[in-house]
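Removed: one protein chain of the complex. Kept in place: all other protein chains.
On to chain A.
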């Protein structure tokens, strides 16, 4: 199926700014779905609020555009009631880790089979450039005019510590890696987290003098390295890309099926 057949043209033009990385993420995602040969009817896309969350409307799947930060909670209800569905949750960094931080760690802890794609552009884009928990110390934002004194999370480390059984990171510069990783994440039988560094030239880039979209993507190229590479040993400041963890662990819905079996067998 052509990638455009996965798009709801009724919803276009999209609302992303010129140079935004989110369109690249959408492209990688659709290519992943296409390469997996999935039917549109078996995918439910659940999103929260923010620029990234509009992805759920742009795609021709069952789509649920929810409340800020709560996408994973809505998705948990979908998955628990119809485990045969593939649930994909595109999220922004603020959506996933500020207001949605609690749901994020608990979805990871349960190891419920769904894929959280965290599109990390390090800023609140939709509301006009306020700092997010991923902005980073010393960065500028409309709500940090004197410099941000909040420290940022390492999404991958947080997800691993919380119990996610698949955790990966890539960037919008590395589109082919992104497609490959999303494929593996969607196929994974457990909670999978894919962090994709995405550029916001309009707010994060402009405010912090990082240049245009192309320059920001070049920064992704020059400042990231495959996990465990030699470059990382020499330059510990580099951000690692790749799959950090991929483990088989009891999946939540499978385990609940066993509970139903036990309950119906009269064993309490």
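Here is the rule we go by: a contact is a pair of C-beta atoms (placed from the backbone, for glycine too) under 8 Å apart; a residue touches a chain by one contact, two chains touch by 3 or more; residues count from 1.
Keep in mind that, in the parts below, contacts and distances are computed from a predicted model.
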Omitted chain per UniProt, picking from "3-isopropylmalate dehydratase large subunit", "Peptide/nickel transport system permease protein", "2-oxoglutarate synthase, subunit alpha" or "Cysteine desulfurase", is "2-oxoglutarate synthase, subunit alpha"
Where the complex has a chain not shown, which of A:28, A:76 or A:135 is the residue touching it?
A:76
So which bits of chain A touch the chain we can't see?
8, 10-11, 40-42, 44, 46, 56-57, 60-67, 70, 73-82, 84-85, 102-103, 106, 256, 259-260, 262-264, 268
